[in-house]
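All protein chains but one are shown at their positions in the complex.
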Amino acid sequence: MNQRKLWDLLPRFTPILAVLLALLVGAIMLIALGTNPWIAYEALFVGAFGSTNALADTIVKATPLLFVGLGICIAFRGGVLNIGGEGQLVAGAVAATAVALAVPTLPGWLIILVSLFAGMLAGGIWGGLAGFLKAQFHVNEILSTIMLNYIAVFGMNYLLRGPMMDPLQAKLGSFIPQTARLPRAADLPRLIPTRLHLGAAIAVVLAVAVYILLWRTTIGFRIRTVGKNMRAALGAGINVKGYMVLSLLLAGALAGLGGAVEVLGLHHRMFTDGSAFGFTGSAGFNGIVAALFGQLHPIGTIPASFLLGALLTGANKMQRVVQIPSALFGALNGLIVLLVVGSEIIRRRQARRIDREPKAVKMASKVKDE
Amino acid sequence: MNHQRSLLVVFLVSILVFLVGVGALAAPFRVAVIMPSSINDMAFSQSMYDTLVAIQNEMGEDNFQFVYSDNMYVVSDAAAAIRDYASQGYDLIIAHGSQYGSSLMEIAPDFPHTSFAWGTTVDTFVDQGINNVFAYEARSEQGGYVNGVLAARLSQTGIMGVIGPIETGDAKLYVEGFKAGVMATNSDAVVNVTWIGSFSDVALASEAAQTHINAGADVLTGTAQMVVGAIGVARQKGVLWFGTQADQTSLAPEIVVGNQIYDWTVVLKSMIDLIKEGTLGGKAYALTLANGGLKITVNDQAIVGQTINDIIEGKIDLNLGEIH
Partner (left out) sequence: MIGSILIGILSSGIRLATPYLYASIGETFGQLSGVLNLGVDGIMLMGAYAAFFTVVKTGNLALGLMAAMVTGALLGLLMAFISVTMKAEQGISGIGLYLFGLGMSELLFKKTLGAVQTVNGFPALHIPGLSRIPVLGQIFFQHNLLVYIAFALVPLAWFVLNKTPFGLRLRAVGQNPQAADSLGINVNRMRYGTVILGGLLSGVAGASLSIALLNVFQQNLTNGMGFIAVALVYFGGWRPRGLLIGALLFSMVNALQLWVQVRGINIPSDFALMMPYVITILVLAAMAKRRVHAPAALNVPFERGES
């Protein structure tokens, strides 16, 4: 009996085993490049968890992943594939920056509130636009969100090198595409004297809110119904089109809020290098990874984002310590994602028997087992 | 006995001081650099990397060591890197990218005994009470002007094409300089500019070059790492190219006429000297033609290489008759 219990527990560890396998492959690559993998992996761990600063960096890295991931939970469960995280993050960040710069005389907490709201609104519009295009014109959301990503970036470039550029830049003659520094009162408070800012706490609170939304409200129920079975939803009289728009709108709003939080908490100004990635760190894509690792559950997305953030932060430290091209760590990152997601089947086989059956059957089988 | 003991102590202490002193002198100057693109990008990042390698060769590895983190285009990662290197006690940390400014503003005050350098910019944050940040930039409009003059002289159609990333920073300076140089040499010349919106879209850069050529340009120039695509097209179509930031001749020696090369040596050496004397920041540097930071190279193979070959191969009849 004990043996069987152990065997049943094994699938829960498959993600960890998959990560270990990927690290093994990485170790081979490191050795091929003339580096000691132990030193490298020690750096990975130290970089992610080894000090207060490291832990703070990990959480800071995980925060936008969580914001985007929460939005993905809503969208994917609502049956819409939101690949537009990058553009929504940017839209939210630019909007928040514009608003914060426009009202420097307000009390700090009010600037923060208004700016974050602006970010949410902008992201929501950006996501909702894709939803509208899908509902009204049957434009597939994978296409529209990918295209909107680029449009957002070009819009950002225009604003940041033009109307929103720091007047100081033009005066100095260096024309760096960034805005003025936001009023200091708008800085999100630090949780401890490191880079860790309130944004992480906001994200966690929102995770709970999204959970409540999806499983404790009628709206959430309808979102999930549309995602699971569109025909049944239509039959039940649910406004499927409207809920698709809503799902994308909410996903965009969360991502936009994430972008706003990044600006107010971390950078305190908006900047560009021509692409979105310098600002987002690919959180628009990594957030999808985090959400899927978290089984599309908002609470599950929290540890998933944290671990992904740890991996990314630790990988940067690894690069600094062993002085190997950062490309290796990008490849390793991809390999870990591949192996973890590829090994899901082992975990799922076990869970599926229990989770996917309708409640009545589940109860019956539980009784049977005992 | 006491007398002897105190003499011994003095003797030992002085040996210690001597050793520490020698140790301090012998300790290498350590630099960490963070760059937004790859060290082999034939442009911005490569220029800094090449300079650091050259300085290390000159000063010797015992005296100068550097580490680097390239492809740090994600600013929050770069900030973590800067902070990490600072806490490891590097003497100078170079944030080689204008997007790193806000990060430096936060980090520099936390490490008052470390020197930071930020480029390309002129702002040393001195007006915010920060004294350990150097600033450096490249007056790339100077080399741009020179390239423009030569381009206008070599162009037969009088139409020139420019391929740039986004209209900011030293890219903007370079293009303005180039345009000015062309106009000053040939006021009828036309300079068409395309900004392709990215530092890495090689395909679009190459198609932009193609478009310029279709519009009649026979001389092209551009800035940032994606121009390798444009150079490829220029090579295919036999159109001349002027480069900037790094020496791009090796990509297409038949058509790369001249380059403006960023040589940060003069800037870095001055910083190193100042740091050793105790000044950790507050000075803004510029690469100029005057101080040797900007170097102009001209590749005669592109201009008259064909002629030289023809003479060597006897294709040109140099029998000029009797010369009086």
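Letters A and B name the chains as they come in the text, with residue numbers starting at 1 for each one.
Throughout what follows, contacts are C-beta pairs under 8 Å (C-beta built on N, C-alpha and C of every residue); 3 or more make two chains touch, one makes a residue touch a chain.
Note that the structure is predicted; figures quoted are calculated from it, not measured.
*Asks:* Among the options B:78, B:196, B:219 or B:272, which residue touches the chain absent from this view?
*Replies:* In the complete complex, the chain left out is touched by residue B:196.
*Asks:* Where the complex has a chain not shown, which of B:41, B:123, B:137 or B:263 is the residue touching it?
*Replies:* B:41
*Asks:* Taking the entire complex into account, which one of A:45, A:117, A:150 or A:221 touches the absent chain?
*Replies:* With A:45, A:117, A:150 or A:221 as choices, the missing chain is touched by A:150.
*Asks:* From the list A:36, A:51 or A:140, which touches the chain that is not on show?
*Replies:* Per the contact definition at the top, the residue touching the missing chain is A:140.
*Asks:* Touching the missing chain, which residues of subunit A?
*Replies:* Answer for subunit A: residues 33, 81, 83, 133, 136-140, 142-144, 146-148, 150-151, 154-155, 157-158, 162, 285, 288-289, 292-293, 325, 327-338, 341-345, 348 touch the chain left out.
*Asks:* Even though one chain is hidden, which residues of subunit B still touch it in the full complex?
*Replies:* 38, 40-42, 71, 161, 166-167, 192-198, 200-204, 206-208, 210-212, 214-215, 225-226, 228-229, 231-232, 235-236, 250-252
FYI, only the chains that are shown with their structure count from here on.
*Asks:* Taking each chain's centre as the mean of its CA atoms, how far is subunit A from subunit B in angstrom?
*Replies:* 36
*Asks:* Which stretch or stretches of subunit A touch subunit B in the complex?
*Replies:* 53, 57, 60-61, 153-154, 157, 161, 168, 172-178, 181, 195, 262, 266-269, 271-275, 277-282, 312-313, 316-317, 319-320, 323, 325-327
*Asks:* Touching residues of subunit B toward subunit A in the complex: what are they?
*Replies:* Residues of subunit B touching subunit A: 36, 67-77, 79-81, 83-85, 87, 97-99, 101-103, 105, 120-123, 137, 165-169, 172-173, 197-200.
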